[in-house]
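Questions regarding the structure given below will be posed in turn.
Of the protein chains in this complex, one is absent; all others appear in place.
Here the chain labels run A, B and C in written order, and each chain numbers its own residues starting at 1.
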Amino acid sequence: MKSKLNLDPKVIDSARSCAGRIAESMQIFIDRHTTVSTERTVLRLLGVDGVDDVDTPLPNVVVDAIKDGGGLPRGAAYWIGNAMIQTGLDPQAIAEKMAAGELDIMKLTMASKEDAEAKILPIVNKALEKIKAQTAKREDYLATIGEGRKPYLYVIVATGNIYEDVVQAQAAARQGADIIAVIRTTAQSLLDYVPYGPTTEGFGGTYATQENFRLMRKALDEVGEEVGRYIRLCNYSSGLCMPEIAAMGAIERLDVMLNDALYGILFRDINMQRTLIDQYFSRVIIGYCGTIFNSGEDNYLTTDDAYEAAHTVLASQFINEQFAVLANIKEEQMGLGHAFEMDPDLENGFLYELAQAIMAREIFPKAPLKYMPPTKYMTGNIFKGHIQDALFNMIAVWSGQSLQLLGMLTEAIHTPHLQDRMLSIENAKYIFNNARAIGEEVEYKQDGIMQKRAQFVLAEAEKLLHEIEAEGLFSTIEKGKFGGVKRPKDGGKGLAGVCVKDDSYFNPFIPFMLGGEK
Amino acid sequence: MKSKLNLDPKVIDSARSCAGRIAESMQIFIDRHTTVSTERTVLRLLGVDGVDDVDTPLPNVVVDAIKDGGGLPRGAAYWIGNAMIQTGLDPQAIAEKMAAGELDIMKLTMASKEDAEAKILPIVNKALEKIKAQTAKREDYLATIGEGRKPYLYVIVATGNIYEDVVQAQAAARQGADIIAVIRTTAQSLLDYVPYGPTTEGFGGTYATQENFRLMRKALDEVGEEVGRYIRLCNYSSGLCMPEIAAMGAIERLDVMLNDALYGILFRDINMQRTLIDQYFSRVIIGYCGTIFNSGEDNYLTTDDAYEAAHTVLASQFINEQFAVLANIKEEQMGLGHAFEMDPDLENGFLYELAQAIMAREIFPKAPLKYMPPTKYMTGNIFKGHIQDALFNMIAVWSGQSLQLLGMLTEAIHTPHLQDRMLSIENAKYIFNNARAIGEEVEYKQDGIMQKRAQFVLAEAEKLLHEIEAEGLFSTIEKGKFGGVKRPKDGGKGLAGVCVKDDSYFNPFIPFMLGGEK
Amino acid sequence: MGSHTTHSACETTTVDLTNVKPYGDTMNDGMMQLSFTLPVPYGEEANEAAKILARKMGLDEPAVVFSKDMVGFTYFVLYGKCQHTVDYSTIKVTKVEVDVMDRLECEKYITENIKRPVVIVGACSGTDAHTVGIDAIMNMKGFHEHFGLERYHGIEAVNMGSQVPNEVLIAKAIEVNADAILVSQIVTQKDVHIANLTNLAELMEAEGIRDKVILICGGPRISHELAQELGYDAGFGAHTYAEDVASFILTEIVKRKMV
Partner (left out) sequence: MGSHTTHSACETTTVDLTNVKPYGDTMNDGMMQLSFTLPVPYGEEANEAAKILARKMGLDEPAVVFSKDMVGFTYFVLYGKCQHTVDYSTIKVTKVEVDVMDRLECEKYITENIKRPVVIVGACSGTDAHTVGIDAIMNMKGFHEHFGLERYHGIEAVNMGSQVPNEVLIAKAIEVNADAILVSQIVTQKDVHIANLTNLAELMEAEGIRDKVILICGGPRISHELAQELGYDAGFGAHTYAEDVASFILTEIVKRKMV
């Protein structure tokens, strides 16, 4: 299809292959390392769950013991496989005995890597079956009750109380929402463990726990059957427990996951090495289970200017795409992020934004782009805010966005109230329907404001990618090229959880999940 | 300039010349008749003003006396001219004496038509000078303090109290309004006289009186100087006193006048003969004093469907244009009306509306089109309403509308509150600025939804005009072709005020105002 | 939270219908949104005035989230937590009590129970020129795919249109021997509708026909309660269809033995 913005395919290809090289060179670093969270993820997939008597999750108990025993470079899978051989117990029983102080797996006789690997294989297969069953169930729902039309209406719930969240989520689905994202409580991303059980006391969001996932999944399946539309569930595979949450999500059939190492680095001050390593395993899981991931480029525009920094968003999308390719994620699962954050006082801001949104659509034609609403320039003037959201919705339907995170008129005030969500759904539905075919109907003036804007942003992004390739991703981040935020390679949270693998390290899931050797 | 909608110029020409023939044939009827209101207008222009001791306006006192005396076919100008000759008094003194019961001008010796005409000539000239001075003052303001950018932001005040209206109008101007329309009280259009003096008790609007015009004009000049923008004043030359109000407006420097016989016929059940005759003189005055008139086609869409009846709006615009041409009104003063009244639930309604708005712009390239906001589908849901208004504003800036009557989020609830007006101005300013160049930037798909829609509406309008030409305008209205409302030729209000002129009838203003003989 | 403490699982509170409060995102949080203008100059003091007012209204923790200078006036958007409660369980609303029949059922009802044509006269009376509402009820075409009374076999619907003086309306009703009068009132500014509706009811009393005719009013700001206060038999608000009115009239005719 011809580019309506007259984008040069050669520039696109050049940017894309440059991003590919950036991702590959980072992958070399990633492949050499593992992290505590990555290892806890292996345990979770092997069925280790629950908490000890001081509420420490058992995956943490086990990995902490392995780490303390100096065994992390070999990977948790080995130690569990070995413990199974030596004790005859299953992984959960091993973890429980460790929590009870009755077993020290670091002190057992050590079998060979091959024997340990063989020992856990049946359990690995069982885990994969479980995930496949969930994926099949999603497909079954989609085939039977169907789904909403794109752009999907994506709203958040954030009461802090999972039971209250359920009420609000079901209400939202009845009003027309297609995707429910349960926002996490403030600062969960900085916890180096995943809390356990149903929770009722978050700040500005609700804890991501496996039980909470389960409760919400059930509620959405129920309401989805009621309204005759599969309702997708979204959460955050992000922060210090990135891959663990990906695994929990795979098991509980989450459909969408916010997942982006750069977000953690820039906005949560998480160490870049740690989170890039974690991101890899999390994406492998996400790819495997058919979840859509959302990257966090939209956030750059909350700290940097949407007009000035537009090319950083595009550059980051290219990189995120290539990281996803390496994790064997299909384009149809790549929810690359961007956002409507132009200053509303900018003359012709609507045209610039429209040009950029169409550009993203043309460059990533099959990706389920995630489009974020105005947040930065929202104020307590809810009436003005509601029309900022209306223009955002107009651009979304025009440029064919896929995941439309609905703007709330109360964005600058509080996390959404029941009525805010209803009004925002009404807003989107009205505009999507009323302007449905606009994208097909209009064309853009040759060398007009819009064509030039898109061509310029693409050119700048390509330039930035070449700079990053020359400089290396780590050092680019250190220089503050994304979101205007600088982070040191050895700073931030979680670096202590990183270690170099030894030669007999193995992660039993990755090869299967990639569908081949890796 | 090439039509972006691929409209066929031949169809446009055919429609236009057909409308021209319709207007001309109606003009033959008009030229043979006069009305009480037309004659009162002559008196007002001759300086007759004030009320008698039971508050009857003196123009009514005089014209009623002439009518009762059987002198209406000869026209008020003759009787006043004659009375001046016979009494040596000026028109105002004559009227006052008549009101006091001290003079019966029908019983005086009768001079010749030529002498009467000559006698009042100096007074006619004085009246014309007064009006020209006002027109010059407007031009001076525009040249010195300037004006707002198009689309002009046009808001209404409607408190019922002229002093309260002044407060609100000034506030609106400070918030950015370019045009203030003082809505008339309910049912003033049915009064066969114009109330006198400042008024404070209207229902859903304020009486149109000359003193109210003066008070508001002064307030707007003041605030215009304060904000550095000439603020236009709008009122209604409409209803049973159509030409009288046009004269008052000319004298008090109103800038915009709602003026459309068809509105009165269809929506106020005013007799069609009466109001078409009245309309002629009112338009001659309007043309002369540089006022913009607004026609009322928008109203059709409140009783008929905006999608189905779009061609009736266009047909009526063509007719209104031709009536204006006959009254010597320049295209730059033709505020032809249309409205954003598509059902918001209509799929692609935005595209149809956009096509129609651009079509109007292309067909009447220099006319200051008046674009009316959503009213019919507005509800008590003010949040939804605010975004309906946002889409309306989007189409306005896109299609280059001129007079943008701002939608109010509270349209379905009450006449505007101070804050409603502020929010609606904010809405329009935001969108006009943010999407300023969109009309130049986009083009429309060959034979797409939009092109086809506009071509279809034009073709239907042309067809309707040919039907009207064949059938006659009176009979077309009798059949309910406009707004779905049927009105009989001899029904409705005000027919008693119509009479056939006799041979020595003269209206001393029309020839001068047309700038030649008529 | 302690090192790894998670939270206790207490379910959401359920609503107490005897003590209902507004709901923002938690039961009984009382959250409400307000907007209004005060005739005071913009500034901190204005915000304070808005908050004081909100507190007097029973709002806890009022927050002015937006205020705007309107030169001598200040506009506010305010959120607060309403402390008043309502006993929903005891609310009784006076509603038009009738089982609504659809058009075909109405027609059958006339054939079976009334056995003569039913005559209904309607108008938008006084100075009101808004006919769309009364047309929606009376004219053939109806509204939202619900046919109007004109379409009903067995009903003679006389729609007099807009701006009909009450005297003229009554004269017509007498002339055609109407079973019911429908009067539409859309403009409510300064309570013109109250004055006009009261006048109509009084004129009917004066003419001595009040008891012989079913008198009904309607419009977006009309409620059955208001109608009854004004001495009408019924009042219909927004979203009324012809069948709602027809059902009421027909059952009244039978009830009152006007057959």
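Simple rule for what comes next: a residue touches a chain if its C-beta (ideal position, glycine included) is under 8 Å from a C-beta of that chain, and two chains touch if they have at least 3 such contacts.
Keep in mind it's a predicted model, so treat the numbers as computed, not measured.
When the full complex is examined, the chain removed from view is found to touch A, B, C. From the options B:M98, B:I382, B:V397 or B:L458, the residue with contact to the unseen chain in the full assembly is B:I382.
Considering the full assembly, A:R174 is the residue among A:R16, A:K132, A:K150 or A:R174 that touches the omitted chain.
For the options A:P57, A:G75 or A:G160, the residue in contact with the chain missing from this view is A:G160.
Chain B meets the missing chain through residues 51, 54-57, 60, 158-159, 161, 163-164, 166-168, 193, 195-201, 207, 209, 379-383, 412-418. Chain A residues in contact with the hidden partner, per the touch definition given at the top, are 160, 171, 174-175, 186-187, 190, 203-204, 267-269, 302-303, 412, 414-415, 417-419, 422. Touching the omitted chain from chain C are residues 15, 17, 20-24, 27, 31-40, 44-49, 52-53, 56-59, 63, 73, 82, 84-86, 88, 91, 93, 95, 221.
Basically, only the chains that are shown with their structure count from here on.
Computed from the mean C-alpha positions, the centre of chain B lies at a distance of 34 Å from the centre of chain C.
Chain A and chain C have Cα centroids lying 49 Å from one another. Contact with two or more other chains is made by residues 381, 383 of chain A.
Residues of chain C found to touch two or more other chains are 35, 68.
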